[in-house]
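Contents: one structure, followed by commentary.
And then chain A:
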Amino acid sequence: MTHRLVRYDFGERLMHTLAALAYLYLLLTGLAFWTPAFYWIAVVLGGGYLSRVLHPWIGLLFAATVLWMFVVWRRDMRVTPEDRTWRRAIRHYIRNEDDKVPPAWRFNFGQKQLFWLMVFGAAALLLTGIVMWLVASIPGELSAVGQIATLLHAVAALATIAGFIIHVYMGVAVVPGGLDAVIHGEVTEEWARRHHPLWLAQVKSENDARSRE
Partner candidate 1 sequence: MPATLELLRISATTAPAPGVRTMPTITKLVDTTTCIGCKACEVACQEWNDLPPETTVQMGTYQTLPDMTANFWNLIRFREHEENGALSWLMRKDQCMHCADPGCLAACPAPGAIVQYTNGIVDFQQDQCIGCGYCMTGCPFDVPKFHVKTQRVYKCTMCVDRVSVGLQPACVKACPTSCLQFGTKDAMLEVANKRVEQLHANGFAQAAVYDPPGVGGTSVITVLAHGDRPELYGLPRDPTIPMAVRLWKGPLKWLGNLAMVGGILGVLVHYVRVGRKDHD
Partner candidate 2 sequence: MASLAATFGRGAMTNGWTDIRNADVIVAMGGNPAENHPVGFRFVMEAKRNRNAKLVCVDPRFNRTAAVADRFVQIRAGTDIAFLSGLIHHALSHNRYHDEYVRLFTNAPFLVSEQYAFDEKSGVFAGWDAERHAYTDKSSWNYELDDRGFAKVDPTLEHPRSVFQVMKRFYARYTPEMVSTICGCSPDDFVKTAEIITSTYTPDRAGTMMYALGWTHHSHSVQLIHAAGMLQLLLGNIGRPGGGLNALRGHANIQGGTDCGMAYHNLPGYIPVPKADHDTLGAFLKAVTPKALRPNSTNFWSHTDGFMVSQLKAYYGAAATPKNDFAYDFHPKLAQTTEGGYENWSWAYIFDHMYRGDMEGFFSFGMNPVSNGPHSRKAIAALSKLKWLVVAENFEQETSAFWRPDILALVDSKPEDVQTEVFLLPAANFAEKDGTFVNSARWIQWKWKAVDPPGDAKPDHEIIGRVFLKVRDLYEREGGTFPDPIRHLNWWYTNAARPSLDEVCKEINGWALTDVRDAAGNIAVRAGEQLSRFLDTRADGTTLSGNWLYIGMYTSAGNLTQRRSYADPSGLGRYPEWTVSWPANRRILYNRCSADAQGRPWDPTRVGIAWNGQRWVGDMPDYTVDSPPDANLGPFIMLPEGVARLFVPGQFVDGPWSEHYEPVESPVANPLHPEHSSNPAVRPFGTQFDILGTADQFPIVCTTYRLTEHFHYWTKNNPYSVQLQPEFFVEIPEELARDKGIANRDLVRVTSARGSIEGRAMVTRRIKPMQIAGRTTYQIGFPIHWGFLGRGQQRGSLANLVTPTVVDPNSFAPEYKGFLVKLEKV
């Protein structure tokens, strides 16, 4: 039995789950509005009208969870000098040549990039979404605001979708234990050493310090 470490506490797991579910809903209903080929999704989810009504509210929920993540994770997500070397070695990471990848802290540079993509994406989606939500109250002279908001909403959504695809793929298929970690919160020391050695070291030294006291 290897030693298990707490990677995500309960709050983090809750917030990530909420964000994930909200995003999924937004993605699916958004896709329904995006193209007629996916409109059936809205029908499955309770009809086009209900989807249109819930989408902005779930959007607010998603924005709130992203804000929560921002508050909790923004320090861990700061880009460090090590991240630059990590970025240069990204092709090794993609090819699973992990021994040629520099060690990562709690989050590697890819995760950090996703985080910031989602933070800025959510902000853009929120702002443009609110404009689209209130489109009926926009005076005729400012109709361009509504049009641009709609366009930017789509652009922002596409950007987050790109990140989302990679994120899910990485977490579910590429990194064994990743999904498990974000659901149950714990990882093995072995897992931590392989994927986040600097974080492991940090956790260990912290634990040592605590046990010395």
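The set was built so that all candidates are chains of the complex that A comes from, given by their letters.
Just so it is clear, a residue touches a chain if its C-beta (ideal position, glycine included) is under 8 Å from a C-beta of that chain, and two chains touch if they have at least 3 such contacts; residues count from 1.
These numbers were taken from a predicted model, which means no experiment stands behind them.
Looking at chain A and the listed options 1 or 2, the chain it touches in this complex is number 1. Of all the residues in chain A, the ones that touch candidate 1 in their complex are 32-37, 39, 48-49, 51-53, 94-96, 98, 132, 135-136, 138, 140, 143-144, 146-148, 150-151, 154-155, 158, 161-162, 165-166, 169, 173-176, 190-191, 194-195.
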